[in-house]
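Only a single protein chain was left out; the remaining protein chains are all shown in position.
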Amino acid sequence: MTAKIKAGIVGATGYTGVELLRLLSTHPNVKVTAVTSRSEAGTSVADYFPSLRGIYDLVFQTPDEAALEQCDVVFFATPNGVAMNEAPALLAKGVRIVDLSADFRIKDIAVWEQWYGMKHASPDAVAQAVYGLCEMNREHIAAAQLVANPGCYPTCVSLPLLPLLRAGRLQKGMPLIADCKSGVSGAGRKASVGSLLCEAGDNFKAYGIGGHRHLPEIKQTLSSLQDGIADGFVFVPHLTPMIRGMHATVYLHLEDGTRPDEILREFYRSSPFVDVMNPGSTPETRSVRGANLCRISIQKAAGNENVWIILSVIDNLVKGAAGQAVQNMNIMFGFADNAGLQQAPLLP
Amino acid sequence: MTAKIKAGIVGATGYTGVELLRLLSTHPNVKVTAVTSRSEAGTSVADYFPSLRGIYDLVFQTPDEAALEQCDVVFFATPNGVAMNEAPALLAKGVRIVDLSADFRIKDIAVWEQWYGMKHASPDAVAQAVYGLCEMNREHIAAAQLVANPGCYPTCVSLPLLPLLRAGRLQKGMPLIADCKSGVSGAGRKASVGSLLCEAGDNFKAYGIGGHRHLPEIKQTLSSLQDGIADGFVFVPHLTPMIRGMHATVYLHLEDGTRPDEILREFYRSSPFVDVMNPGSTPETRSVRGANLCRISIQKAAGNENVWIILSVIDNLVKGAAGQAVQNMNIMFGFADNAGLQQAPLLP
Amino acid sequence: MTAKIKAGIVGATGYTGVELLRLLSTHPNVKVTAVTSRSEAGTSVADYFPSLRGIYDLVFQTPDEAALEQCDVVFFATPNGVAMNEAPALLAKGVRIVDLSADFRIKDIAVWEQWYGMKHASPDAVAQAVYGLCEMNREHIAAAQLVANPGCYPTCVSLPLLPLLRAGRLQKGMPLIADCKSGVSGAGRKASVGSLLCEAGDNFKAYGIGGHRHLPEIKQTLSSLQDGIADGFVFVPHLTPMIRGMHATVYLHLEDGTRPDEILREFYRSSPFVDVMNPGSTPETRSVRGANLCRISIQKAAGNENVWIILSVIDNLVKGAAGQAVQNMNIMFGFADNAGLQQAPLLP
Partner (left out) sequence: MTAKIKAGIVGATGYTGVELLRLLSTHPNVKVTAVTSRSEAGTSVADYFPSLRGIYDLVFQTPDEAALEQCDVVFFATPNGVAMNEAPALLAKGVRIVDLSADFRIKDIAVWEQWYGMKHASPDAVAQAVYGLCEMNREHIAAAQLVANPGCYPTCVSLPLLPLLRAGRLQKGMPLIADCKSGVSGAGRKASVGSLLCEAGDNFKAYGIGGHRHLPEIKQTLSSLQDGIADGFVFVPHLTPMIRGMHATVYLHLEDGTRPDEILREFYRSSPFVDVMNPGSTPETRSVRGANLCRISIQKAAGNENVWIILSVIDNLVKGAAGQAVQNMNIMFGFADNAGLQQAPLLP
């Protein structure tokens, strides 16, 4: 048996942090050696997350105490604005990094600063970073030292569009609409009235109607793949009363004669994590709960031959966050694609 | 005090039936004198619905036993295909009817038969029926003997569009997309695997992707209000893991220079049941839970000036079913608009 | 029509506050003239609670701005420790008060201070206060200037026990166990990780295992009704993943020959808000959702003739808080018992 690499997690007290811990607990090639949290330093992981009792005997440390520079890979599961300050020192020491925050996702610094409302601390690292949508950038990820793990909405929307955009099949000048629905865990594990069970439960609403931060991220992907499509893009996120899961309903116009189902099947033929279902299928979020999967279907709208409808589901915490981060790590280190990612979805 | 009218409810064991009973229990002008159910004949309403203990001492009767012809108004809360067979005899005796099923909603009998998969038993009654979208057809409803209470999706989608269509402001040739989300009570109170808590809970999915029965109903309304719009209409319903509530996100194109917010405010200025919220607002379903309200906002899409977004919420069992039925009855009998409909939404 | 009394609500931004506003909106004898909130002063009620748009045009004021002393009745819907400081000045001006917090519930000041961890600011007011369990203290409430509205658990547990204790039928020396389950709204509308949908949803747990503040409150009631019973009392609260609703399962031992079902029926024969169901019934929380009701059943344990089981349900925000507060006000002012409390439960 080969030695395991050492992994560190910065900011491991949130939902993406505990999800990384869950997934890595069965990874054959990785040992988590450091978890940091400023607020919980000194607390054991097992006390903080009773679900991990008996699995980890780690204790949260401050970032200073933790010997992150001795890790082979460090995951940042931190709020936006942390990794851009802390990653460069680790990069300088040769540590490879997967950042689950938004710090390195947007190449245009001015755009990032506008949407995230702060000055970027390390534009050089942005330039160096590879956008970690695995099915789009696999080769670059393999060689990358710094991977910017995509947002959940961008993953759910971009994966089904990727093959069509690559093939240049979207019709210019027509609207491209992504009506997206997310479980509440997307809001993270922080005290907030809006995420209370009594506020978000038994309720449905749109949010971010004035512009959500994942809008420029998706537009960047669109622009990089097919000219003239990003301008027509509309994105409305909604909050749905469930814990995990994300559903994108995408309304699009394709060039005449396009057979999108075939394009998607061909593109994802050998992808273990993207499942192209038959036209007419309605993928449901629970069919990917806890698993690093995206399930997709595409069909014409009933009663309007000009509009195509994509349905796309992911678990926002797995393929939309921690799972894709592990997938990125697997690519970076040459591990098996599905190492640590073999669990079947939890249903019901 | 004037005498109360007598109301009967046919098929009162479902969710729209129990909701009618709840709303009518505080109606100052109505006394429910007959409730029918073939399967539960002989059972008391209070035993069947413990929530109504102490409120009703009625017993379910078979339709034959119940003296429905002595009622002033009869509500049909039955599956599709029942009212078209049973309503004509009551109409002949002068009883006024509000049908909550789909039997009399579609004027084109061929279209109805295609979508509902059966032969229509009383085309004459269809011709006579008034489509009971109260804010659209108030005068006709007042004079009607037979009102076809609209479906939940058609109510939620049509109310915000109505003023814009009346004003002829929708742009032809462009898609009009209604991405709708419904709580599970829309599926009714029948044993069905798909509606189990363990199937529909903590899950989100589209359904009816090949064509939902509310599609022709909405198209009929669109066609009646502005030419050339129905063809571009796209409708995708989704199931969201909550009990009550419906949310429509409508993507539309308006003629240049349209000020839709002003048009909606003007149109609904004196409507007690349609609430036009400020642009930028995100109405949430719980803000109408249990109440006969539709809350609406309209704004331009962030990042795409050509697309407008309507957000519209109702309680599918109230304004989307039983509440609108009571509202129709109030109009038919000249009662106060808000009689029986004054309860504030239940929040949280 | 007689003039309405003026009511004020202190601390109206929480769940009991908005519930008071909902219930009072249909009360024939009351007009809410002042609502206070330090944090939201200047915000309109309708902006803060969109469910109340079109119903109230009040604006939150600071306690100083609001002319509370001109109210006939003031409800305190504040955290513990507020009313004891602010109520005395209003009492001195003749205002009648219903306090929904715990400040005046416990007669023994030392016990209160121990459990609530602060010095009591107005022991005199405690002495003057009447414990507002309506079905127990109706006469005293009618004459009271200050009513201490009971806690939710004490209401749910005490109502079914009250007739048995009054009749002296509980067996001494045997355990009296209340295993209670509450919806999450009992934790209030404050940002707290433990009440997030992602923490409290799809989860069940006990809490307060080391001693919950409602324990001494229930013991005080037990002691006042039958000697020697409080010592055997055991209380374990649990959190259940729903918004509203409380269920108590009480295990008790009765003197030989007791017919508890008859005692309960007789005691509550003319009580509009306590519903004694048949033995064998299993009252469910949704059967009282939104209504000022307590439904009860009592039966022997299957397989153990010595143990009796009481099942008791309330809506924690209504009969367990705001509804009982309105009921107390109705008694204090001689209004009809059910004024403002006539709504049928919301089901489903």
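In order of appearance the chains are A, B and C, and numbering begins at 1 in each one.
We take it that a residue touches a chain if its C-beta (ideal position, glycine included) is under 8 Å from a C-beta of that chain, and two chains touch if they have at least 3 such contacts.
Quantities reported herein were computed from a predicted structural model and do not represent experimental measurements.
Undergrad: Name every displayed chain that the left-out chain is in contact with.
TA: Even though it is not drawn, that chain still touches A, B, C.
Undergrad: In the whole complex, not just what's shown, which of C:A46, C:A142 or C:V307 touches the removed chain?
TA: Of the candidates C:A46, C:A142 or C:V307, C:V307 is in touch with the missing chain.
Undergrad: Check the options C:G54, C:P88, C:P123 or C:P348 and report the residue that touches the missing chain.
TA: With C:G54, C:P88, C:P123 or C:P348 as choices, the missing chain is touched by C:P348.
Undergrad: Pick from B:S195, B:S223, B:S271 or B:N306: which residue touches the chain that isn't shown?
TA: Candidates B:S195, B:S223, B:S271 or B:N306; residue touching the omitted chain: B:S195.
Undergrad: Touching residues of chain A against the unshown chain: what are they?
TA: Where chain A meets the chain not shown: residues 15, 18, 21-22, 25-26, 49-55, 185, 189, 202, 243-244, 272, 275, 277, 283-284, 286-291, 295, 317, 342-348.
Undergrad: Applying the definition given at the start, please give the residues of chain C touching the unseen chain.
TA: 175, 177, 179, 181, 183, 198-199, 201-207, 209-212, 215, 219, 231-236, 238, 240-245, 247, 249, 251, 280, 282-286, 289, 299, 301-304, 306-307, 309, 311, 313, 348
Undergrad: List the chain B residues touching the unshown chain?
TA: Counting over the whole complex, chain B touches the hidden chain at residues 15, 184-185, 189-193, 195-202, 241-243.
Operating definition for what follows: only the chains that are shown with their structure count from here on.
Undergrad: Roughly how far is chain A from chain C, going centre to centre by Cα mean, in whole Å?
TA: 45
Undergrad: Between chain A and chain B, tell me the centre distance in angstrom, where each centre is the average of that chain's C-alpha atoms.
TA: Computed from C-alpha means, the inter-chain centre distance equals 39 Å.
Undergrad: Express in whole angstrom the distance between the two chain centres, defined as the mean CA positions of chain B and chain C.
TA: Here the centre of chain C sits 36 Å away from the centre of chain B.
Undergrad: Give the residues of chain B that touch two or more other chains, as numbers and ranges in rising order.
TA: Those would be 202, 243-244, 283-284, 286, 289, 348.
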